[in-house]
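Below you'll find the structure I mean.
The full complex has more chains than appear here; those shown keep their coordinates.
To keep things simple, chains are lettered A, B and C as they appear, and every chain counts its residues starting from 1.
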Amino acid sequence: MKITFIGLGNMGAPMARNLLKAGHGLVVYDLVPAAVAALVGAGASAAKSIKEAAARAELLITMLPSSPHVKSAYFGADGVLAGIAPGVSLVDSSTIDPQTAREVASAAAAHGNPMADAPVSGGTGGAAAGTLTFMVGATAELFERIEPVLALMGKNIVHCGASGNGQVAKICNNLLLAISMIGVSEAMNLGASLGIDPKVLAGIINTSSGRCWSSDTYNPYPGVMESVPAARGYTGGFGADLMLKDLGLALDAAKHARQPVVLGAVAQQLYQMFSARCAGAEDFSAIIKLYMQRKFQ
Amino acid sequence: MKITFIGLGNMGAPMARNLLKAGHGLVVYDLVPAAVAALVGAGASAAKSIKEAAARAELLITMLPSSPHVKSAYFGADGVLAGIAPGVSLVDSSTIDPQTAREVASAAAAHGNPMADAPVSGGTGGAAAGTLTFMVGATAELFERIEPVLALMGKNIVHCGASGNGQVAKICNNLLLAISMIGVSEAMNLGASLGIDPKVLAGIINTSSGRCWSSDTYNPYPGVMESVPAARGYTGGFGADLMLKDLGLALDAAKHARQPVVLGAVAQQLYQMFSARCAGAEDFSAIIKLYMQRKFQ
Amino acid sequence: MKITFIGLGNMGAPMARNLLKAGHGLVVYDLVPAAVAALVGAGASAAKSIKEAAARAELLITMLPSSPHVKSAYFGADGVLAGIAPGVSLVDSSTIDPQTAREVASAAAAHGNPMADAPVSGGTGGAAAGTLTFMVGATAELFERIEPVLALMGKNIVHCGASGNGQVAKICNNLLLAISMIGVSEAMNLGASLGIDPKVLAGIINTSSGRCWSSDTYNPYPGVMESVPAARGYTGGFGADLMLKDLGLALDAAKHARQPVVLGAVAQQLYQMFSARCAGAEDFSAIIKLYMQRKFQ
């Protein structure tokens, strides 16, 4: 199948390479010439515009940074809907707000193109290794059609229900993740300050009702686990500023739905404070620095 | 061995019964005559005062509601230290603040009595079944001595380090538990409001980075899991007012240690609001009612 | 001078009437025919489109509900910039986010039209009485030109600096107002629960360092003041849902500026909770109901 892939950034480029490796014909587009050139070197064919890339697609996938980029890529005069043939399936793997995802899918459907939102988790490592998780919002029929392709780039392809639900699943999970990570940070820092050995405390929590991924798989307290960002100065991993972006999406969605998310709102503010005071480029588990003893300059 | 057990409430009574069943001689004391009578009917011997109960002990265990009760039981003119023979080991299984636990243990040590703090988790069900978890703060020597006795009442006996650390472990775990439970409530309510099926959302979270005990073992959203309080109108389980008490201990300990616990403080206030507006006697997972659509009267 | 007024809602209609009373020629436009008819009955002339209304203006004023409305009114194919003559001054009195205000003003300037943002406070009562406060973001020159016209609708016309600063002033003031109102609610409810007479407590606060407008002019505790919403069942005044909207603008602006607003975020969530659980149409001081003793249904 001839697949068009638009958006060749840190995530998109390795995802596209996995499609090439599987033997698919690939048309690519990106604003950055070097990103395009690298994929062309690996066997892809370059398009001069999104419209042209779309016109050549039997399946089209986008991986873009934010809602405005997605709207512009699909709705622009030189965009996807201007070039795509009716009937071709569309997949947007960007992480954006569910409202926009549904608005774009609805316009695509009106144009004759079934569209899925399919944001991912797993980071650049998972993108390279082809082990991403895809959270997919689509009709059952469309999900069935795209699943084999997504399975070339990920190992868990989860159908979350109708259009937009992929985004809903992702932002709800990450909302809870941010809250849990700060909760673990508070509990670990408090316990250590009160005199318990952090490894002992983590061991107890991990076999008790406080157990969570942020504690048993990604503990933020230095020295508790190996092979996590806390063991290497909070480098690598999932950047705090990316978490801040996802919290922004979750809080916007909650405002839109008129639902309270009290701890989520405080979590967003603490990540905002961390980003301004510490280093937003560090892994999101570095939020524990807000709690451990350090002075302002 | 002749064991003295003081405090025969909802937790203490079934714990004491498990010691009797194991064949130990048991001296008991409680302010409530009926509670004493029930244990005497099962084979225990009643003491007329804490002092007398202490005087007859080869090992002494207390299970009391709060710090003032513990201080009064140990330091009162008619209390434990007034009656106990030097050398007899002491175990306090009450959940209290670490400072008080350390103060009492220190006074006991000065009196010649090694003392452990050993708060439990597992609830009244675990107390009856003998499957409690004990979090023990004690010297290695004392831990070794009391572990076989605690093992008659529980199945996980964890050494958390020196005096007070049992309490530290328990309040840090429960601090994180409260935060996680509210986090799950916010994520589940938000997701459902945005249109995803709650069971599908829970399934995704439980295999992703938002995974936690409050989501995969004790989900608060009605209809997601069977055999949890949410499936039976939030009856049974761990009462919201007990969680509120434990949050109070954690926040006091944080104030004492001069450490921030921002999400923990908000969690405490939300449980306080829930207790006043809804029903503090309901299971603590009913906190999700603050988020789901209901109106004030 | 011939003035065009677009947006004849609860605020816009009485503002427009005050311009008519002052003897100005008035061209009006609104989507609701009855709103237009009422002004025509008072002496205004109706335009069939925003474009036509703009084409007839010597000065143009808009009063619209939100950012998307403002963008559409100015940028639409049938909108202000499509019809307006270069050189005519523009005033937007809508309360919107500063980024959008600056974007629209910038496009207007490129078109040859100096533009001011001039959101108001004072409510529908102030609009009718002509006693509004205008917070104006504009060049000094433009401010001088429009001030006499604004003075026909308000009594305080404040120059806040360059474009967008009128919006900044308004949302920062209202952010602080929401925080203060909740702070007063917490302090008054706590004090009353601890046994002090609410009037006595308010009297002390109002002559001490806790003094604020929410306490000394608009106290939310029933029975403390006369002629405030708390004295009439929280009717009239500034609706809680309008405060929720303004908090949304403030939090969005803070996200855009990457600045933390921790209490502001919690205030937004509490108003969101209030809106869902109680009655968003009530005055914003009714937030105290979250604190006083009431049960969920």
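Operating definition for what follows: contacts are C-beta pairs under 8 Å (C-beta built on N, C-alpha and C of every residue); 3 or more make two chains touch, one makes a residue touch a chain.
Worth saying up front: this structure is predicted, and the values here are computed from it rather than measured.
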3 chains shown - copies of the sequence in the complete complex: 4
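By our rule, only the chains that are shown with their structure count from here on.
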Pairwise touch network: line, ring, star, complete, or other: complete
Identity of the chain that, by mean CA position, is farthest from chain C: B
Distance between chain centroids, defined by C-alpha means - chain A, chain B (Å): 39
Distance from chain C to chain A - Cα centre to Cα centre, in angstrom: 37
Length of the line joining the C-alpha centres of chain B and chain C, rounded to whole Å: 51
Multi-chain contact sites of chain A, meaning residues that touch two or more partners: 254, 259-262, 266, 270
Touch list for chain C against partner chain A, complex: 248, 251, 254-255, 258-262, 265-266, 268-270, 272-273, 275-276
Residues of chain C defined as touching chain B within the complex: 266, 273, 276-278, 289-290, 293-297
Touching residues on chain A, where the partner in the complex is chain B: 98, 121, 133, 135, 156, 158, 160-162, 164-165, 168-169, 172-177, 179-180, 182-184, 186-191, 193-197, 200-201, 203-205, 207-215, 217-218, 250, 253-254, 257, 259-264, 266-267, 270, 290-291
